[in-house]
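Next up is a structure, given as structure tokens.
Of the protein chains in this complex, one is absent; all others appear in place.
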Amino acid sequence: MAGEVPIEQLADDMFQVVSDSAGQKKLKAKDLTKAVIAKYGDKISKDDTKAAIKLLIDSGRCVYGYFGGSSIELPHTEASANE
Amino acid sequence: MATTERRTDIGPPHYDKFLHPIIKENYGKWKYHDTLRAGVLVHVGETGSIYTVRAASPRLISTNFIRLMTGLATKYSDGYLRFTSRNNVEFLLGNKDNIDPLIKELSDNGVPVGGLNNSISNVVHTQGWVHCHSAATDASGLVKVVMDELYEYFVEMKLPHKLRLAVACCLNMCGAVHASDIAILGLHRTPPRIDHSTLPNLCEIPTTVASCPNNAIRPTSIEGKTTVKVDEDKCMYCGNCFTVCPAMPMADPLNDGVSIWVGGKISNARTEPMFTKLAIPFLPNNPPRWPEVTEAVKNIVEVYAKNAKPYERVGEWINRIGWPKFFDLTGIEFTKYHLDDFRYAGTTYRRSMHNRY
Partner (left out) sequence: MSDELKTPLLDELEKGPWPSFIKDLKSMADRPMVKDLLGQLEKSYRDKRGYWKHGGLVGIMGYGGGVIGRYSAIPEDFPGVSHFHTVRVNQPSGWFYTSEALNEIMDIWDEHGSGLTNMHGSTGDMVLLGTTTQELEPIFRELTAKDWDLGGSGSDLRTPSCCIGPARCQNACYDTLALTYNITHKYQDELHRPMFNYKYKIKMSGCPNDCTAAMARSDMAIIGIWKDDIQIDQSAIAEYVDSGFNIQEYVIEKCPTKCITLEGKELKIDNSDCLKCVHCINVLPKALSPGKERGAAIALGGKAPIVEGALFATLIVPFIEIDEENGFEEVHDLLERIWEFWDEHGMNRERIGEFIERVTLKTFLEGIGVEPMPQQITQPRDNPYIFYEEYYEEETE
């Protein structure tokens, strides 16, 4: 059943996934969704995962990045940025 | 203002707020339209008529230019104006007596009126050197010099049919030039130069490898760090790797330049939509006025104007006369680069005896 896992918990799990792969692989929203679905199966829905990503980004713990495709990353100063 | 509550996901305002009262009344109830003269339309509805004056715009415009336009709209079109999908400015007038003074004031400010029916409409184009990281040429400058040459075809309606020009400054084609009557396309001609010192930090190797349409990029190791190498024989200089990996810059002042493409169309009128095809594989970047490009485009326009029948778009005209005759009439050299060698290339090979001799 969808909605069984608190959105905060999903966002925390997603943050862990992003942290674990930081510096190795840039993850997309889809990767985060797949990771939590693998963990919770049909206890959660797509709407839950969308809400979790929104929470994750709005909390400032992660930001969107873009290089040819969009990614979700830890906030950092990118190499191309000028002061 | 900074203390305003933060709103998100509100979407654009409803278009209803921006419609002229005559448009609101006749929304969905238009009977027909007529072209009164170059750049001026009337649409006749059930309860009234709306007059449209179409003006050119360089698309890259300042707030000064926009305030000039909004000022004229306030003065002549009850404060209503719009932009077209080709970036023309359209004034929507309820009072036809305002047409002449509006056109005069536009003209006094160096803004021509036209771009309707059998003319060249505003040129769809991209950012170029003004703002883009992957541009092989400038776009605004090319549009300016080409339209200086073709000005008469914007302000008069003397072509066989409409002619759509577009400029894109690299193969990304943000201007989607691939379905225009004549397209000017900036391109690179040399493979990316790889900065192995920054690539391992800046770029993700699998994404960079996957970005290449021709599988020319492979992972490699240099001084213990994973980076990539490019099989230069396979590289088509598309720049897609640079889009995902900034450590693979494409810019090459000596070799970047412009190609010319012809015969595309979007509309379904008469014939199906068509892609543009290669006419001229390479012309040099010769700013500020790109004389080779303006001459080449003007030549194609003039040969088309002279030879096409009424209601024939450039592509329809070429399909009628055949490509050999197109190269004859325009004097454009046919080269090995005109032969396709990418996906589905075989579909462009002649597999019949149908040729004009």
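Order as written gives the chain letters A and B; numbering starts at 1 within each chain.
What we mean here is this: a contact is a pair of C-beta atoms (placed from the backbone, for glycine too) under 8 Å apart; a residue touches a chain by one contact, two chains touch by 3 or more.
This one's a predicted model, so the numbers in the text were calculated from it and none came from an experiment.
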item	value
Hidden partner chain, touching residue among B:C132, B:I222, B:L278 or B:A305	B:C132
Contact footprint on subunit A, counting only the chain that is left out	28-30, 33, 50, 53-54, 57-58, 60, 63-70, 72-73, 75-76, 78, 80-83
Residue ranges of subunit B at the interface with the undisplayed chain	1-2, 4, 6-15, 17-19, 23, 27-28, 30-34, 43, 50, 52, 56-67, 69-71, 73-74, 79-85, 87, 89, 92, 110-112, 124, 126-135, 138, 140-141, 143-145, 147-148, 151, 154, 168, 171-176, 178-179, 207, 210-211, 213, 238, 240, 243-244, 246, 251-253, 256, 264, 266-271, 273, 275, 285, 287-289, 310-311, 342-344
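As a working rule, only the chains that are shown with their structure count from here on.
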item	value
Interchain centroid distance [CA atoms averaged], subunit A/subunit B, Å	37
Parts of subunit B lying in touch with subunit A, wherever the complex brings them together	198, 201-204, 206-207, 211, 240, 243-246
Subunit B partner contacts - residues on subunit A that touch it in the complex	25-26, 67-69, 79-80
